[in-house]
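One structure follows; several queries about it will come next.
Note that this complex is displayed minus one protein chain, with the remaining chains in position.
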């Protein structure tokens, strides 16, 4: 029988950079009793976003941040029209537009089918620490699906 | 009982820029009698795309457009190989590749769980007005879901 679950995860970010969120997401999915289904993660913000990246070498995250910092220059002195919320706010909106607000991942045997090197990250784009909220949705069933090739 | 709904929305765009589409999407979802589920919006084009952005200050949309205009230069004089459809066509394909063709948003209490500042936008990348089509899909059920923490 097809079922649904919903959940919220709160993440405290230390400011700009990638925060690993695979662990709490996978733990929640594992506890739902749904073997096969579809997990959706939704980031409820426009200055933070989601990213799938390598979970092994932390240098990858540093290089990624360096790339985005060069690509999307910091505000100030009228570079952007939207500067009242700080020089990092408009760059944050642009960086969010270039990455993901949402990810939907197939679930098999109670686990999202991430590849060996894939981790899910919340990308904080503001320089100050923030509290961010992810909305989770899971649809599926306890039984293994019928396979037709 | 799990149910599905499908729908199409036609949008007349005035040329390059962001067109707010949250209102017709939310109105359709609200009318479906589905309290909990998953909404998917699919943009059926390769020179227009979808974006979640701040719905408050219109300057954000202007700055975003300025950023993309600088990042993806206009064609002409052989800058791109694909120029027969106009100098704005290849940039439109690139801008679509950098943004989203699809969004899937969890639905709770009959409403997509957008954050307070999040709006859904159709991003028209061509300079001339176009008619664009969004395909909507909703799966879910009338009842509230079981919550397991």
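Going in written order, the chains are labelled A and B, and every chain counts its residues from 1.
Following the convention adopted for this analysis, contacts are C-beta pairs under 8 Å (C-beta built on N, C-alpha and C of every residue); 3 or more make two chains touch, one makes a residue touch a chain.
As the structure is a computational prediction, the values presented were derived from the model and not from experiment.
Asker: Which chain B residues would touch the chain omitted from the figure, given the whole complex?
Answerer: 2-7, 31-33, 38, 40, 42, 44-46, 71-72, 80-82, 90, 93-94, 96-98, 100-102, 104, 133, 135-137, 139
Asker: List the chain A residues touching the unshown chain?
Answerer: Touch with the absent chain occurs at residues 2, 36-38, 51-54, 57, 59-60, 62-64, 67, 71, 98-100, 103-106, 108, 113-115, 117-118, 139-141, 145-149.
The rule we apply is simple: only the chains that are shown with their structure count from here on.
Asker: Mind checking the centre-to-centre distance between chain A and chain B? Centres are C-alpha means, answer in whole Å.
Answerer: Each chain's C-alpha centroid was found; their separation is 19 Å.
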